[in-house]
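One protein chain omitted, others in place.
Lettered A and B in written order, each chain numbered from 1.
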Amino acid sequence: MKKLLFAATLAFFAMVTAAHSSETLKLLTWKGYAPQQLVEKFEQETGIKVELTYSNNEEMIAKLRATRGAGFDLAQPSQDRISSVQAQYKLYQPLDYSKINSEQLITSMLEAVKKNTKVEGASYAVPFCYGTSGLIVNTKLAPEAKDYTALLDKAYTGRISYRLKRPTLIALAFAGGDDPFAKYDDPKAYKELMDGVGAKMIEAKPYVKNYWSNGDALLEMVRSGEVTVAMGWDNGGWKLHAENSDIDFIAPKSGALGWIDTFAIPAKAKNVEAAYKWINFILKPENAAVFTNAEKYATASKGAAAHLDAEVRDNINRSFTEADIDNIKWYPPVSAKIEQIEGKILDTVKAAQ
Amino acid sequence: MKNHIRLSLYIFLTPVLLWLLLLIVIPHIELLIMSLKGTDDLGDPVWTLANYRHFFTEQIYWYTFVRTAVYAMLTTVLTFVVTFPVAFYITKVVSVRLSGFLTIVLLMPFWVSELVRVYGWMILLRESGVINHLLISSGLMNTPIEMLYNDISMMMGLVYTSMLFMAVPLISSLEGMDDSIIEAAHDLGASPPTIFCKIIIPYAAPGITSGSIVVFMLALGNYLTPTLMGGKNSLWFTEQIYNEFIASFNWNQGAAFGFLLLALSSIIIWAGLKLTRQELGRALS
Partner (left out) sequence: MNTPVLQIQNLRKTFADFTAVDTLNFQVEEGSFFSILGPSGCGKTTLLRMIAGFLEPSSGTLLIRGKDMTTTPPNRRPVNLVFQNLALFPMMNVHENIAFGLRRQGLAGREIGQKVEAMLERVHLSGFGKKNISQLSGGQKQRVAIARSLVLEPSLLLLDEPLGALDLKLREQMKIELKKLQEEVGTTFMYITHDQSEALVMSDQVAVMNKGTFEQIDTPRNLYSNPATSFVAGFVGETNILPVQVASRRPLQVATSFGLQLHATAGIDLNDSDSLALYIRPESIILEPSDSMKHINRFLLTVQNILFDGSNTKLLATIAESDHEFTVALPQNQQFAHIAKGDHIQAGVHPESCRCFVR
């Protein structure tokens, strides 16, 4: 009996170690950021299995905060959501930039991200891709929608959709002629500004069809014509443009909101080496191009442009003039308290009848 | 021998107790501690009741709770009104064979997840959805109307999601009812409405109570249906908790809301039981 038990235990441990002997990379990322094609290629090249968990900025932070930075080897937060979170909760570990193949990166972007994610002398992120938020418009049904103010316009009653999230507040603040980023460090002024924006949103609430929370669901509503003016990501507008040339992404007059999504390594990552391998792998020009062709997001990879489809290059030229690009409002790092102020206003808007 | 039995009892109980301790007690203690913490003006962590105070001083928070609670009660009542005739029909009107079949038909939608069910409704009700399409192609309407994103569609979704939890206790309590009780009441001079109020309802009361408690708690704690089907006006208390945790990073406030939800819903249920003179033990047995 004892022998049997012993044998069974041995067998059990053998199985457990066997299951663990193949290396894995646990990647906490956004939907679409790790195309199946690239995952397979990576697994073939390195023998490392990739485990994907899809998330968004808020949930990414909440997840890592709950485990104090454990459970994942690599995360992909937006660059503006790193420094304040890092200062408060210590979710990430400093990056060893010597392990990054920086030759294949756009230097100015790398430097900007380094600067924006600096906490106590160390930096925490490498840029991956970037894009903008602006308007997705059915230009045939809403030819006049050129700026965020269209989201509050009675003319589009029942045809408007946006996220009840901070980008909308910021966009509408810009549209009102203010610069919310300039007030990031002055909570009182920021609250005053956003209270004003909230009041306008409540006033215009009857015109909204719904507040979208799922990107695919939004695209479906625009595709079917239920929604003609929406705030959304540029790549979504471009995807729809490929199906229906009436629909397109429009860079708003008061400026598209620019974001950069990065790579950051959680504080208690188990397989740090694999994390660096993935970063260097996906930022190779030919790999980055695969991602861009599929998702329409440009990356920080220097040579990727040569591998892009013509259609993808056209997108940017069509939606952005030179002036529009200069006018992109890049998110600066979020400072403390800002999110609580915004949360309360967003709740109030949602509760308003 | 006796020791032996005791030992095996412990062995069997250990997983249950561990489960209770690890997954229920410990996290709740941690949440409780979290809910009692906050930061002072200098940003240092302190013990405080401010998170709880906020609930009562900020109109939007208790307003959302009241709204959620009222709608959850309404859901409970509507679910009962919708489910009772079905349960009665299944148990008392049709033959035994058919009743088994109908019960399965009733339970079938619950084999898929709530998310899928809610999306099913959305496909039916949306402006470019199936119902609008049928109405227009049959010439009954000219322009499609949006049937989603209002309180009615949200209530419908909630009632639909809750039906199972009302139907099962109702069916099981009505199944235990002898038909001759109804006949006896009829024979003693009771008209059909009187029979319903004085015999059937009191008889099924334990089932109604347990079904109502479950439905109320589920509706109160639901997140998916109100946010997806209710749309822009449907701020639900659970969504507020979610927002505190996820969007505002204010875990202390979120934890306090969580405990307030627990406490207030317990009070509502207790009051409901007192008002209808039901006992919790009897309802859950």
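Assume a contact is a pair of C-beta atoms (placed from the backbone, for glycine too) under 8 Å apart; a residue touches a chain by one contact, two chains touch by 3 or more.
All figures in this text were calculated on a predicted structure; none of them were measured in a lab.
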Notebook entry, point to check: Considering the full assembly, with which of the depicted chains is the omitted chain in contact?
Noted result: B
Notebook entry, point to check: In the complete assembly, which of B:78, B:199 or B:229 touches the absent chain?
Noted result: B:199
Next item on the list: Extract the touching residues of chain B with respect to the undisplayed chain.
Entry: 178, 180-181, 183-191, 194, 198-199, 202-203, 205
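We adopt the following convention: only the chains that are shown with their structure count from here on.
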Margin query: Show me the residue ranges of chain B that touch chain A in the complex, using the header's touch definition.
Written below: 58, 60, 63-64, 67, 126-128, 146, 148-149, 227, 231-235, 239-240, 243-251
Margin query: Quick check: in the complex, which residue numbers of chain A touch chain B?
Written below: 58-59, 61-62, 65, 85, 158, 165-166, 205, 208-211, 213, 224-226, 339-340, 342-344, 346-348, 350-351, 353
